[in-house]
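One protein chain is absent from this view; the other protein chains keep their places.
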Amino acid sequence: MSVPILKQGDVLIASIQSALSDQDLIELREDFADKIGRFRARGVVIDVTALDVLDSFATRTLRGIAYVGRLRGATTVVVGIQPEVAFAMVQLGLALDGIETALDLEEGIAYLNRTARRSPGYVR
Amino acid sequence: MSDEIRVPIEREEDVVIARQKGRELAAATGFSMTDRTLIALAISEIARNIISYAHRGEVTICRVDDGLRVGVLIVAEDEGPGIADIELAMRDGYSTAKSLGVGLPGTKRIMDEFELTSVVGKGTTVRMKRWLR
Partner (left out) sequence: MAELLEQRESLALMHQMGINSGAIDRRKQIVGLTQADVARIATVRDLVLRRIDDYAAAFFQHLAKFEEARPLLQNPALLERAKRLKIEHLHGLVSGDYDTRYVEQRIELGLVYAAAGLDNRAFLGAFLSLIKHIGADIMQHADHSPIDAFEAFMSLQKVAFFDIGLIVDVLVAQRERVIRQQQEAIRELSTPVLQLRDRLLLLPIIGVIDTYRARLITENLLESIRANRARMVVMDITGVATIDSRVANHILQTVTAARLMGAKVIVTGISAPVAQSLVSLGIELGGLDTVNDLQGGIEFAERSLGYTVLQGQPIDAPLNGVS
């Protein structure tokens, strides 16, 4: 079960629909690595609204995706973490250090647009 | 004991099954949304440890009642290599190559009761409980 990655301008978006297997998450990371390069994406939005739990493995994978993105010049934003999931993560001690977060898809893209305007090399 | 669910943990798909079952039982027991997520997370972490280290094991989830309160009991057992230095594994921030990392100390934090026994070469058992407030 793979996750489709959509392109909107120079932003790549993936909506994780349900509990993914570890293999799916790894494939997602590789898929991102490939597409970020190919499409010269400057932003990545990963929507985890449908996930009812983010455990240490999922967190590590998201960090992995963000790292790969950063290496290729793209900013990653994770969106859609639900209140209970955020609470549970913090209680467990999981952190998404170095990854931006936003409320939802709309906010995530708005964030990328805001930061894009400020970054050098941005051409209107 | 009624309401006991056993989930064999052999593939990482089983981690998801175990935590879904845990979430269902927690809901049936009357836990809030937040607590259900915490319980699901705790199950996810220890089930993953089984896969990572022992490759095979079992998670048992059941409702408990001590006369005054109700709650859930989660037992994770495996016949893996065991943990040599338990104290080290339970220390916050400790992490091996496969990252026991946050798993154990964090899980202990979010459950009300947490008990880990391990014998090198024989296996590990984690027993944890969360009570309804």
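The letters A and B name the chains in turn, as written, and every chain counts its residues from 1.
Definition applied: contacts are C-beta pairs under 8 Å (C-beta built on N, C-alpha and C of every residue); 3 or more make two chains touch, one makes a residue touch a chain.
In this text the structure is predicted, and so the values were computed from the model without any measurement.
Note on the undisplayed chain: of the listed residues A:Leu6, A:Ile26, A:Ala50 or A:Ala95, the one touching it is A:Ala95.
Across the entire complex, the residue among A:Leu28, A:Ile46, A:Ile81 or A:Leu112 in touch with the chain not shown is A:Ile81. Take subunit B: the residues that touch the chain left off the picture are 34, 67-68, 133. Interface with the hidden chain, as seen from subunit A, comprises residues 79, 81-83, 85-87, 89-91, 95-96, 101-103, 107-108, 111.
Simple rule for what comes next: only the chains that are shown with their structure count from here on.
Each chain gets one centre point, the mean of its Cα atoms, and the points for subunit A and subunit B are 28 Å apart. The touching residues of subunit B, when paired with subunit A in their complex, are 12-13, 16, 19-20, 23, 33-34, 36-38, 40-41, 44-45, 48, 92, 99, 101-103, 105-107, 109-110. By the touch rule above, subunit A contacts subunit B in their complex via residues 19, 21-23, 52-53, 55-57, 60, 83-85, 87-89, 91-94.
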